[in-house]
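Just one protein chain is left out here, and the rest sit where they should.
Should a chain be cited, it is by its letter among A, B and C, assigned in written order, with residues numbered from 1 in that chain.
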């Protein structure tokens, strides 16, 4: 893949950071946006803007059609059975809160168990914590092994007759471990336990096929998929959306309203209260087109190449310790450097235009377990090249020079 | 005010609709966006984009600062006591859901009363309906009088010792009635009842001063304030944000996380879970600047002039009936035409490039009361001129010609 | 696109003087339809006899000219026909409105054809398609005997 060509499609790379060329290695946090996405939003506001679905005039018709086209594109992208299974949310966090809140409210009772893993992002723990508090439920944490993975056997061990949901990440945003989702779904479906997958690090980087994965819920953040901020997606099997109660209430999600009672339409309408992120959803259609133009297989191949090159190169530096050694790894390299706090690393790298993340990456449980307060993380996107890795590697050497000389 | 000049700042007006100049009279639904806002979003994505608050690198620093500047601007715009009282949400609907859910969960018990009005938008009824269902609470509806207003005496009559919250709109999005918020707050504060104001039709059109209004909560939709879609604002007095529980859970809104428990930081952090609408919030800063450049007083004066001209002109058409006759009216004219369904009106107007809304405008209770299934609504924005009203008026005549000839 | 294409005389006439707008006494099936966005409502009553013929059909409801005219036209055209034929007509109608296809039925009289065709202008007004199709969807639900309210949102 010609990364020069790809990079040229992202306006951000035309800028300098601290006088240096930008080496963006923070895509797991949020990805940059191609010009087509940025321009689509501008064009929409400049030529087509109107609120969606509520007015009869021509602008509203256009806006509604453009908006709903994104739902169709997304249905195809994740291979959902029907467009009604795609619900627009604010971000993946809201998607998971929606499920935890509605499913938890209806199906989780005192003493019931919620099974998550030590790898989970706070987005896939805090919402369940609320249900734990509200319902007196129990959260069980499947242990992460020394490779930074969660074994299917570990999950099997923890499933009981009280398990009401299994909520796991698709790919760890710290160790990069790709979870055995299909196996988990197989296991769970024997006991009729629904499975929620936090797909934040999955959807932008690997092929995501709902019919193949078989999970009940899949949460996505569009801003990590080269899309606008402010949009997330919840994929949910229709059977769930049909029986779960509504989440937020307001305009657009009602059927009949009177003073004593309110009835609701079907999904996805029931879950889309108020004015949605019209322009952002329309803009996101260009992100999906962009990914599909490059081809998810090409993306996977390219990122794997850069990942392996990066792991190799970084490992050579003796003072660097890479976190986790999963058999299947997504496009993430978290690491520590002996004697240097990750924040200091990030600051020094930034001087060379290298943007990485330092912190617990919203995974305090995992960091506690590893005995770390924080780590440094380089994460890849479609636009990264081997040259980026070389610059990263040199910047890491500089850290050592400043601190360990 | 020179509306030609103002219109020229909104790119949408350079386009034709059905071959006609666009006459946009649907701003109560969503307003158009000035070029400065559209360009700010493009620039942000092209030159400054990064996730907010989570990374140490330079882009993240810039993004965080730009994002937080909007909070400062908004604090000033509504004259909040501190920036911590401004919480970013997805839309006004989410802002009201946040309050209904957290306040309702904590303070509303079986038999308690929630006092709203017959004028409320579904966004300020459905969330309370959920609490009614969950807690066995009672919703009381203050009646709207024949002028399309809710009298302060009507509210006084309905307040009891069981009233736990009063939730009212600032300006009706159907009759345009401006509610006596200060009087309601005075009344409520004697009984220590908090007041939530649905400010959707207030914030873009009239001076909004939290210290003057004195309400506890005020909900805003930025897309009606010439801002991007996907952003809303909840103003809440700090004393409430301090004691109410969190709403959605996820990254960025936690303090300490361990397997048994989670602690939360103060507001607004506690209420801003996950990746926010970074670009949209940054873009919104330009909307506030735009409104302040024109001056809210000039906006009020201008809209009042167009409103009065419009009421006068439309009333002259014998077959038209204007809905409501409030003493204080916001920039809204809802109407019906004898023998013509509002949807047919909207379609015929659209042929002439006139965008209005037809339907129940998310106010089924009010429409039921008025014995209408739907109404037509023309709503004003900063860019409307007397000429727009003339075109509207001619298009209304055309409706009569087609239907009543 | 001329607005007169949408509001043809036939439609305005049916809109103002709807045929079969009542609750027919002999109905044995009925269903309700609702378009929550605009508030259009329709309630279809019909008598399906033992030979699967639509012995009677009528409607009640309120809504825009398009939805009322469409319900009126539908009842006029399918009343007295076999259910199978009526179903074909319904499919034909939906294809015309949604895809702009020509009517394929050749068992309709010229007047019936002209009357149905008067609604063809709707296809150029996407927001109004739901108004035109509400009664026709609801008719099918009535025959099915389903209890759920037809909701054009879904």
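Definition applied: a contact is a pair of C-beta atoms (placed from the backbone, for glycine too) under 8 Å apart; a residue touches a chain by one contact, two chains touch by 3 or more.
Since this is a predicted model, take the numbers as computed values, not measurements.
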One chain isn't displayed here. Which of the visible ones does it touch? A, B
One chain isn't shown here. Among A:116, A:233 or A:358, which residue touches it? A:358
Among B:26, B:39 or B:84, which one is in touch with the chain left out? B:84
So which of A:259, A:313 or A:341 would be touching the chain we can't see? A:341
From B:145, B:269 or B:319, residue that would touch the chain that is not displayed: B:269
For chain B, which residues reach the chain that was dropped from this view? 53-54, 56, 60-61, 64-65, 84, 254-256, 265-266, 269
Which parts of chain A face the unshown chain closely enough to count as touching? 18, 339-344, 347-348, 351, 358-360, 364, 367, 373-374, 402-403
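Here is the rule we use: only the chains that are shown with their structure count from here on.
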Counting only C-alpha atoms to place each centre, which chain is farthest from chain C? A
In terms of CA centres, which chain lies closest to the overall middle? B
Where the centres are mean C-alpha positions, what is the separation of chain A from chain B, in Å? 31
Report, in whole Å, the distance between the mean C-alpha point of chain B and the mean C-alpha point of chain C. 38
Per the centroid of Cα atoms for each chain, what is the distance between chain A and chain C, given in Å? 46
Which parts of chain C, given as residue numbers and ranges, touch two or more other chains? 37-38, 127-128
Spell out, as numbers or ranges, the residues of chain B touching 2 or more other chains. 18, 343, 347, 358-359, 364
